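Note that this is a trimmed complex: some chains were dropped, and none of the rest were shifted.
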């Protein structure tokens, strides 16, 4: 327990977390500090490209583990399955409409790549190795949850039709394509390719992540301010309970298929995190009547900060206890 | 200068719907339009601004100049897309140069 706390403490005092806190505080204090949309998008492209490439290069270096397929399958199962748990939990804890609950559930089956990136960076900082192909698992987990949510709605005869073209749009959305594409490039060009561009994608990575999290803090803070009162206590409780449930299931599955300790932590983080880019856009098309303030505020304003600050250290501690490091 | 009567239709719609709207316009035979970015706004679903929109894709404004007799088919097409979504449609009387273009 004291170890968890000290880990959490050292995590909280990292430039990454403090940058997020700065953004959050600035937005809540109504400062006009803001990062241009184009720059924020540019940074997220950088992060996706770098994380994908590094994952691919690491796979090229260590060979494809026999657990790769199992990990992909575990990720897809989680993404399909977690929305049902989320939906049930929402129905218990909140008075949300079925439509809103289904939309929220989709977010929690899918993943937040920035949470994943932050976890990677914390693992690296502590010298815990992990499987390079976990970024491929992340990509595989983005979409399935959307189908579960639509099925939850359709079962109720409540619209939520799968518009023509939507599936293609989801599977080919920019972040999936970039993540998978740079993973493949990293795999093909291997350590030699990585060495060529490491001064761009490796050494300054953490610094860029700081500025990106500053922006995430600004966005989360502004969201919290604008949607004051949208979330009741039950919803907030859901926003911190659901990630822990996801993490525990991820822990079980990860141990089952034989991932390394670092890999288990990353699967926990993927299960615990909630989407705030791909899924919201899909929901606007597929479930336009669901209230975006609810799912964005929960995912970005509650779960993301929770995972970033307390969640990740907790998951690391849990995995260490259960699997040993 | 010879001018021709036209309608100016202005549609504000969520960005994820943009391609669906332009596809619908194309099907309705409307092939001329201009898309203007939107920095923010306010409506029944509250105020928002574009800076640092993570997750919220924002809105766009689409401006179409068309011959008056084609207004109805345009509005039908637009309404089918906008109907269930956030968005606003307005129409103004206008004059255009170079009617051969419409």
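In order of appearance the chains are A and B, and numbering begins at 1 in each one.
Heads up, the rule we're going with is that a contact is a pair of C-beta atoms (placed from the backbone, for glycine too) under 8 Å apart; a residue touches a chain by one contact, two chains touch by 3 or more.
The structure presented is a predicted model; accordingly, all values stated were derived computationally and were not measured.
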Formula for the entire assembly, written in the chain labels shown: A x3, B x3
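As a convention for this text, only the chains that are shown with their structure count from here on.
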Rounded Å distance between chain A and chain B, as computed from the means of their C-alpha atoms: 34
Chain B-touching residues of chain A, taken from the complex the two chains share: 34-37, 40, 159, 163, 215-216, 218-219, 222, 226-227, 276-277, 280-282, 284-285, 288-289, 291-293, 296, 299-300
Of all residues in chain B, those that touch chain A in their complex: 14, 16-17, 20, 45-57, 84-86
